[in-house]
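Every protein chain of the complex appears in place save one, which is left out.
The letters A, B and C name the chains in turn, as written, and every chain counts its residues from 1.
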Amino acid sequence: MPTDERRYIITFGCPDRMGIVAGIAGFLADAGGWIVEASYHTDPDTGWFFTRQVVRADSLPFGVEELRTRFGTVATALSAESGWKVDDTGEQRRVVLLVSKEGHCLYDLLGRVTAGELDARVCAVIGNHATLGPVTRGHGIPFFHVPFPAGDPEGKAAAFARVRQLVDKHDPHAIVLARFMQVLPAELCEAWQGRALNIHHSFLPSFVGAKPYHQAYTRGVKLVGATCHYVSADLDAGPIVEQDVMRVNHGDSVADMVRKGRDVEKVTLARGLRWHLESRVLVHGNKTVVF
Amino acid sequence: MPTDERRYIITFGCPDRMGIVAGIAGFLADAGGWIVEASYHTDPDTGWFFTRQVVRADSLPFGVEELRTRFGTVATALSAESGWKVDDTGEQRRVVLLVSKEGHCLYDLLGRVTAGELDARVCAVIGNHATLGPVTRGHGIPFFHVPFPAGDPEGKAAAFARVRQLVDKHDPHAIVLARFMQVLPAELCEAWQGRALNIHHSFLPSFVGAKPYHQAYTRGVKLVGATCHYVSADLDAGPIVEQDVMRVNHGDSVADMVRKGRDVEKVTLARGLRWHLESRVLVHGNKTVVF
Amino acid sequence: MPTDERRYIITFGCPDRMGIVAGIAGFLADAGGWIVEASYHTDPDTGWFFTRQVVRADSLPFGVEELRTRFGTVATALSAESGWKVDDTGEQRRVVLLVSKEGHCLYDLLGRVTAGELDARVCAVIGNHATLGPVTRGHGIPFFHVPFPAGDPEGKAAAFARVRQLVDKHDPHAIVLARFMQVLPAELCEAWQGRALNIHHSFLPSFVGAKPYHQAYTRGVKLVGATCHYVSADLDAGPIVEQDVMRVNHGDSVADMVRKGRDVEKVTLARGLRWHLESRVLVHGNKTVVF
Partner (left out) sequence: MPTDERRYIITFGCPDRMGIVAGIAGFLADAGGWIVEASYHTDPDTGWFFTRQVVRADSLPFGVEELRTRFGTVATALSAESGWKVDDTGEQRRVVLLVSKEGHCLYDLLGRVTAGELDARVCAVIGNHATLGPVTRGHGIPFFHVPFPAGDPEGKAAAFARVRQLVDKHDPHAIVLARFMQVLPAELCEAWQGRALNIHHSFLPSFVGAKPYHQAYTRGVKLVGATCHYVSADLDAGPIVEQDVMRVNHGDSVADMVRKGRDVEKVTLARGLRWHLESRVLVHGNKTVVF
């Protein structure tokens, strides 16, 4: 069973009640669908039910659009409040990256795409500095330099309008803030909700905001971390997708923490992005289920 | 939804084919069963399908014996090769511990049981030395000292016969070798297959056999580990349930490794035992699925 | 070279300048001192120099009091601002534990002392509840129940006065708040400065104060942690000695996080206490150097 065969990924959520699993499984079985992955979760606090089901495309006698139509009927019957999506792995994921000067996350993601590890197409890289243009173009990917004038609110708004235009024309599955050092305005957080992923260089909720490694150094913590989260209007407070940490000690300067932290940042972002692109991350309120 | 409410846990395996999920989910839905946890896996190499389903006991109109009868029919219909089990959380798990002189795993497990963290009853502790008798009895648990005479095969066989008798009268769900320093004879491995858990003090398959920390020290590894596995006739080669590691460095003597390793051993064993008692571990061939 | 042979541990700090290492090493060499461990660190921000030196007691022609006198002269000559201490491993460390109802840290520490892993004597355990009395007394250690009347400031002050009296009569090297749920008053923080260790059940500075696992659950973090720190007048803000974390996921309830977190708490506290008792932890400002 080659893992690159085409599959449909159904994600679904609604208030929990008896018979949902059977309802979905029965629908798929009746249509001849071969389920190759299935995950379930009910949140005990909110009573919300979540599922993700992966079906072999060649096991169904119809295409993805027909599946969407038919599953929509099932979903509505199961709950009027249900939210759902059907993704087709036959459609390559499109990603746009926003960067600044620091290249470690960009290098890492481009390396993964080149190696075929992330089945995605990087449509564009947008930088508020020109620093990372050459390496991006060296990978055959368009790079756009959109300067953000400091202390000029109008100039900044114009820059964000330009970024939005460059991003939206690709209708990307993911917009990745790969150490982009600008705070997204509320309207972009809204427009890209559930698609914009940020990597914050601390183990949130510790050290929100600027210079988290300096904050960590001053506090004398024994581990530094990184957090991949969805961008929301509240700075560094969106739903967390993945976190990891690395040990530091008294011998580590701020510069050492920055250096060690980079390895956590790039791996944490890559994992979060991968799960997002595989439709493994379901958001409910300010929390995520990662199947 | 209190987590201590009574539940039935169905575990099931068979060669994968279309419709198994729907078959089981449909059966449960028809009976009014409320599924609160459901996990699935298909092994791509062997094509074996595994599932674990947890149902609220109060959602079914019949008891566990009737559920076993009815589910048996479903299981056989799904596959002649199927293997399955229905566990009832209303029946407390029974555990027997085998120990020697080292007490860290015993202390840790007794502490967890006392704190109500492990919902199990320790029916007996059996030691080939008397060392750990007082602490065991201090917890109100019967302790049996069964000496193993060195260099006396017949005496050893008699000792194992006595151990077997002491264990089997409780028909325990788990027999835990909590740093028991004797190698089980083949007939006990056979009799207790799938129920006897060992903690080996290395990251297997490294450092099989005696004195693994000495082996680790000599090789100069930078991490030491522990492995919780089912006992099989091949020494330290049974199906692995859980593993973990801890960092060491050139400053650590063998005694330091032994000391640091204890913390890994006790946590790894406790996790493995917990998963086993919750029927989360499904064995197929020499590998485990841990749901 | 048995590790239990008697040693003197010198810890020393002063503003960094050229020649400190040579000054101390020369003094020891002239006296015939055999250094078996030596660590150095200079903090680049404050320019403060730290060292810890371990000398075989039998290599010196005089006793610990004479060493203190002579080393004092050297220390003063090196810097008028120097701070230093000479500990003698021949004098067993004395520890008093403060507890409440949760026993996992207490069980763990008592297990380590019983196993000879921590070379210390637990002089007394004091609980604001009686819950952990039997297990403490079962280890042959005196237990004192000092109730803390809720909503009665005077009664609370009297209780703390009683605790102080019970603690101070042992002049302990360490006062361990092993999940003691009362906030120490400022005068006790002052009196026990540098000797009182707390285990906080979060990865500080995240989730200061009460119910950190509930806070972690609400925020949806993917790791939970624990922090061993010196107690200071600012709640949960004292110098951090050790931290560690454990992975959690969306399937973990608050109760699961509490359970998993216990394993991190007990190991983190045990490591911090061990390092403190071995004079490995040097405090400067609000940060620690752990040699």
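Convention: a residue touches a chain if its C-beta (ideal position, glycine included) is under 8 Å from a C-beta of that chain, and two chains touch if they have at least 3 such contacts.
Note that the structure is predicted; figures quoted are calculated from it, not measured.
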Touch criterion as defined above, residue of B:E37, B:D119 or B:D244 at the omitted chain: B:D244
Which of B:G72, B:P142, B:G155 or B:P205 contacts the chain that the document leaves out: B:P205
Touching residues on chain C - with respect to the absent chain: 1, 18-19, 21-23, 25-26, 28-30, 32-40, 42, 44, 59, 247
Absent chain, residues of chain B that touch it: 41, 43-44, 203-207, 219-223, 225, 239-245, 249-251, 253, 286-290
Contacts of chain A with the absent chain, listed as residue ranges: 3, 102-104, 107-108, 111, 114-115, 117, 135, 138, 253, 255, 259, 262-263, 267, 270
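Definition applied: only the chains that are shown with their structure count from here on.
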Chain centre separation in whole Å, for chain B relative to chain A (CA means): 37
Where chain C touches two or more other chains at once, by residue number: 253
